[in-house]
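For this depiction, one protein chain was excluded, whereas all remaining protein chains were kept in their positions.
Chain nomenclature is as follows: A and B, assigned in order of appearance, with residue numbering initiated at 1 for each chain independently.
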Amino acid sequence: MFKAIVSADTLRDTLDSVSVLVDECKIHLNDDGLEIRAVDPANVGMVDLTLSADAFESYEADGGLIGVDLSRLEDIAGMADAGQLVQLELDEETRKLHIQIEGLEYTLALIDPDSIRQEPDLPDLDLPAQVVVEGADIDRAVRAADMVSDHIALGVDAEKELFYVDAEGDTDDVHLELEREDLIDLEAGDARSLFSLDYLKDMNKALPKDAEVTLELGEEFPVKLHFDFAEGLGSVTFMLAPRIQSD
Amino acid sequence: MFKAIVSADTLRDTLDSVSVLVDECKIHLNDDGLEIRAVDPANVGMVDLTLSADAFESYEADGGLIGVDLSRLEDIAGMADAGQLVQLELDEETRKLHIQIEGLEYTLALIDPDSIRQEPDLPDLDLPAQVVVEGADIDRAVRAADMVSDHIALGVDAEKELFYVDAEGDTDDVHLELEREDLIDLEAGDARSLFSLDYLKDMNKALPKDAEVTLELGEEFPVKLHFDFAEGLGSVTFMLAPRIQSD
Partner (left out) sequence: MFKAIVSADTLRDTLDSVSVLVDECKIHLNDDGLEIRAVDPANVGMVDLTLSADAFESYEADGGLIGVDLSRLEDIAGMADAGQLVQLELDEETRKLHIQIEGLEYTLALIDPDSIRQEPDLPDLDLPAQVVVEGADIDRAVRAADMVSDHIALGVDAEKELFYVDAEGDTDDVHLELEREDLIDLEAGDARSLFSLDYLKDMNKALPKDAEVTLELGEEFPVKLHFDFAEGLGSVTFMLAPRIQSD
């Protein structure tokens, strides 16, 4: 059984963070909130999202699992105005989700969870460097890198105590350095890894520009990007596998 | 003879209400105002529009008839800023319309009215149910229905005293109910008809979101949508033929 009421904004933020990586996902309807884990078809980018029951106006669930078409659910959530509430109720028998927005009722056919790609386990990596920046800085770096290349290097220089971004094109290069005072926080440790810009661009779309984003980095290791949403009651961790460096 | 001055906004609202259905139309230049009637090529959607001479800054006409290319006239009206006046003058000899907007003069070649599809007679139907809603509610219903289907059912449940919208897709459904207190007015009588969503989407484009829209409905009968514009000095009635219900 699942029955919940949530603001349209929170629902949209939740869906957007997952839909940048996959088209369909499984949603765990735990008794203390929602959980979504997903990996893209190429096994390069992963997302782990939780949304606490406290982020809802009302929330009742008992541990079920549903499969949803994300773009369809995003379209429905998009029908609501910013302040409006969205009521969700699972019909166990028909396996349909009833969605109500002020008199408008949408009946959404669910997807059999077994037909959806298996959920990943985000590995528990002990990464040597950790940087906390504004989402707007990542946006800037990603857009600049996109002008010259389809790869982007993220790194930390432990000695100089700075976080840097490098993108090398055929003729032009982009380099961004953020020193300790430009950062919200820095745990310095030498780190540098190369990533596919396409994936980082997709993840960047889900990063709130005004949020604190925590990056964990290593030497040719995956990067973890973490941020909160829904006033701290929602939490997203992206993990992106590195590209092999070719010099 | 025809010579008139009208605000760009009023001219644009007039043209937009007709151009959602047809590309060309006949305009009756009556001595008390304009009148336009048109039907789409498939004979499914009709429009009957009047704009009183009082909606103009100045107006002189003696019952002529002109044929116009609507998109061309819309482009010209689009050149004016919101507050600006548009001056229209018919040159009987050359059969051209001179349009002036603050120093800018556009000479528009008219179309032979005989070459334009014949004007329809909107049948005088005695429909059992009448609903008055905000344009925004129709917009919401049409957009929601569009997510699941290309048909939409509009109905009134006389007993429950409510207006409803139904759209059934292959897997998902949309249902909107507006009770008496959500409506501006309701004359209850059992009614339900199925319509092509494409037509209703086009008509919806012309509905001011903040206007009162009157719908007249019957059992498998056409729907009439009526609204005023130009501060009550203009009046539009759309009529849309029903689709045959197939269950």
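Keep this in mind: contacts are C-beta pairs under 8 Å (C-beta built on N, C-alpha and C of every residue); 3 or more make two chains touch, one makes a residue touch a chain.
These numbers come from a predicted model, not from an experiment.
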Touch with the omitted chain, as defined above, among A:Arg95, A:Lys160 or A:His175: A:His175
Contact residue for the chain not shown (choose from A:Leu85, A:Ala144 or A:Ala241): A:Ala144
Contact with the hidden chain (one of B:Asp75, B:Asp121 or B:Asp185): B:Asp75
Among B:Ile5, B:Leu65, B:Leu85 or B:Leu108, the residue in touch with the chain that has been omitted: B:Leu108
For subunit A, residues in touch with the removed chain: 140-141, 143-144, 147-148, 171-178, 182
In subunit B, positions touching the absent partner: 72, 75-76, 79, 103-109
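As a working rule, only the chains that are shown with their structure count from here on.
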Centroid spacing, where centroids are CA-atom means, of subunit A and subunit B in whole angstrom: 45
